[in-house]
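Structure incoming, see below.
Below is a slice of the complex: some chains, not all, each in place.
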Amino acid sequence: MTDLHELEAIKRLKHAYFRALDSKNWALMRECLAEECIARYDGGKYSFDGRDKIIAFFGQYMDPPTMITLHQAHHPEIDFVSADKATGIWYLQDMVINLQNNTTLRGAGFYHDEYVKRDGRWQISLTGYERTFEEIEQRGDTLKLTHNRFAKK
Amino acid sequence: MTDLHELEAIKRLKHAYFRALDSKNWALMRECLAEECIARYDGGKYSFDGRDKIIAFFGQYMDPPTMITLHQAHHPEIDFVSADKATGIWYLQDMVINLQNNTTLRGAGFYHDEYVKRDGRWQISLTGYERTFEEIEQRGDTLKLTHNRFAKK
């Protein structure tokens, strides 16, 4: 029978991952990922092998204050392979406001993750999603950005 | 006191239901629904009695690759009526891109569901939601669909 404390720990791991991503907290992100973590975002369009390469990608593409991201994932379906290995399906909804290009991306998709427990702590060892859809809108004059946490004051 | 394993099983049932719906996986959908399942979607606007009729509706209206749907439900409030009967409230957010009409529907509402456990497995025996709002937008030239999982390659 599923250990519900371990299940909650894995859910919190994924929650912290998204909080790290959308608040650009790369130190917290680093804690969420196993050293050998493999990422296959957007059907493999963005592929990285190893935590350092994933973090480097985030630091380069996601860090600028002109990139405002929302990644929220729902509907977890988590299964334990063993006491220290688990898999997870999540249903992503994401939005990326790119103030350089003046675009808004909106999309959704399903994550297929793997998790590993080491030294009493769960980390993500594999993460990737396949989109159901994605659309990109040119931001027009009728739309005003009224708050951006990352903008220089 | 609530059996938390049963609670998790019901949440996963609902999660699988939405994964089936938005990935057009009608075999998985069939597993989620009790044979006598009653559906009262959108305040009864879409009403079906029995799993076969619900599946037929999905197959007819939701299956075309020109219908891209997102249904995500949050904030579960699940109560057990007995060991094998439960009720659930969920807060829906949905979006339907209709490429035939060139429209995007967006809306939200509250589900009131019933669940039944048979042969050790939970299924949905009643599902329906009442909207808080719905809006429909004509998709314009500034919006480009950049990915559709269901489109012919």
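Of note:
In this document, chain identifiers A and B correspond to the written order of the chains, with residue numbering beginning at 1 in each.
Definition applied: a contact is a pair of C-beta atoms (placed from the backbone, for glycine too) under 8 Å apart; a residue touches a chain by one contact, two chains touch by 3 or more.
Only a predicted model underlies this, so the values are computations on that prediction, with no experimental measurement involved.
The full homomeric assembly consists of 3 copies of the same chain, 2 of which are present in the displayed coordinates.
The definition used in the following text is that only the chains that are shown with their structure count from here on.
Between the CA-based centres of chain A and chain B the separation comes to 24 Å, rounded to the whole angstrom. Chain B meets chain A in the complex at residues 4-5, 8, 12, 14-16, 18-19, 22-23, 68, 70, 72-74, 97, 142-150. On the side of chain A, the complex with chain B involves touching residues 1-2, 4, 7, 74-77, 89, 91, 93, 105, 107-108, 110, 130-138, 140.
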